[in-house]
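Of the protein chains in this complex, one is absent; all others appear in place.
What follows is subunit A.
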Amino acid sequence: MTVAIIDYGSGNLHSAAKAFERAARSMEDPQAIKVTRDPDAVYRADRIVLPGVGAFADCRRGVDAVDGMLEALTEAVRVKARPFFGICVGMQLMATRGKEHVITEGFNWIGGDVVKIEPRDESLKVPHMGWNTLDMVREHPVLERLPLGPKGRHAYFVHSYHLNAANEADVLARADYGGPVTAIVGKDTAIGTQFHPEKSQRFGLALISNFLKWKP
């Protein structure tokens, strides 16, 4: 079993790779974590992770800049139904469009736009930077045994934009930051988190483990 973490020049792959390696080590079936920018390796992988930090348009350009990557990714996830995990901007790219500074096309796997968060409470700062609890919207295997809700565990967020999903059924969890913020999306074999599981200590590792075990 191989897990491909896509390297398209965006930010901190090291942490994501290490967190997936740590989670994989504690599992029964060994899964090899491979950071790669080879579309063929992505196409052949059993699971795919798309990290992403920075601006939506930059990340989209980064994916497009690797020849054949988008085709391999789309084929693997949408046709071969491989489990996919988008992190932060990697999750936002699953949307129809990004509206950060300019309008940019997303992969359109999840209907909706990526829009600026606008907390109603003026004392709340943007970026939404720090730890927040999650409220479950829909049950999903990747959320199994994770303590959510106001008394549950926290996830680490760093973002100013979020995916405003067109279909409620695609939202698995939200956070509250002066209004609802989309925290986890899921559709078919793809999930995505706005927060950084690789930076969310034990909670993040537990979520990654669930993803690695998930057999959709």
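Definition applied: contacts are C-beta pairs under 8 Å (C-beta built on N, C-alpha and C of every residue); 3 or more make two chains touch, one makes a residue touch a chain; residues count from 1.
Just so we're on the same page, contacts and distances are computed from a predicted model.
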Choices "Cytochrome c", "Imidazole glycerol phosphate synthase subunit HisF", "Type 1 periplasmic binding fold superfamily protein" or "Branched-chain amino acid ABC transporter permease" - which one is the UniProt name of the chain not shown: "Imidazole glycerol phosphate synthase subunit HisF"
Contact with the hidden chain (one of A:Arg47, A:Arg60, A:Arg82 or A:His128): A:His128
Absent-chain interface as seen on subunit A, which is shown: 11-15, 18-19, 22, 53-55, 58, 123-133, 150, 153-154, 156, 158-160, 175-177, 196, 198-205
